[in-house]
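First the structure, which I've put down as structure tokens, then a few questions once you've had a look.
Every protein chain of the complex appears in place save one, which is left out.
Moving on, here comes subunit A:
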Amino acid sequence: MNGGTSRERILGRVRRALADVPPSEHPGDHPVARDYAVQHGERTHSATVGLLAENLEDYRARVHRTDAPGLPALLARLLGERGARRVVVPAGLPGGWLAGAPAELVLDSPVLTDHELDSVDSVVTGCALAIAETGTVVLDAGPDQGSRRITLIPDHHLCVVRTDDQVVGSVPQAIRRLTPARPLTWISGPSATSDIELERVEGVHGPRTLEVILVAGDPREL
């Protein structure tokens, strides 16, 4: 922290600049009408899950559906089709998910270097929640998601969403469920850029292939 002189100078300038604000007005007094929608339109839960799938696909994520017992076979098939030989997994990923996967599993750990991660083919994680209206999955570094870098450096991310309890309709609903003290990563489709003639191109630095698996039922006990 620098001496504190600039801190006092800036705060002093702010206070002088706000001489027109009545002294009786307290922070939070200035009205904010929150009359915007909590979510846009009424939908059944299955319609919300359908909208999530539609919006994910619209931004070039690949979407798959299964029930909990079918998850290991689906993961094994997708990793096989990709030809993934080494797959990084968070420490808290249920052991049964990749039981049948034809790949070497690399455990997320602080001793794993970024270069080592760069040689891994795929990553498999759960998520904190998913937002239907925007086609977003949110990771909060929970035990089944691991540290932020493991979903960033590999070129292929398989993300499992429990449709029963992890899909919300809107951004306001997501904000209310998330914990800001955790590091959060909101992912809406694979990495992209609009920097060349404002045309969206998928695939720059993050995983160029994002596959989202919507699972009905509870796969946590697998």
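Operating definition for what follows: a residue touches a chain if its C-beta (ideal position, glycine included) is under 8 Å from a C-beta of that chain, and two chains touch if they have at least 3 such contacts; residues count from 1.
Operating definition for what follows: contacts and distances are computed from a predicted model.
Peer 1: UniProt name of the unshown chain, from "Inner-membrane translocator", "Simple sugar transport system permease protein", "Sarcosine oxidase subunit alpha" or "Iron-sulfur cluster-binding protein"?
Peer 2: "Iron-sulfur cluster-binding protein"
Peer 1: Check the options A:L105, A:A192 or A:A216 and report the residue that touches the missing chain.
Peer 2: A:A192
Peer 1: Which of A:E81, A:D114 or A:E221 touches the chain that is not shown?
Peer 2: A:D114
Peer 1: Among A:D35, A:E81 or A:E221, exactly one should touch the missing chain; which is it?
Peer 2: Reading the full complex, the residue touching the unseen chain is A:D35.
Peer 1: Across the whole complex, list the residues on subunit A that are touched by the chain not included here.
Peer 2: Subunit A touches the missing chain through residues 1-2, 6-7, 9-18, 20-21, 25-28, 30-37, 40, 55, 59, 110, 114-115, 118, 131, 133-136, 141, 147-149, 152, 171-172, 174-176, 180-207.
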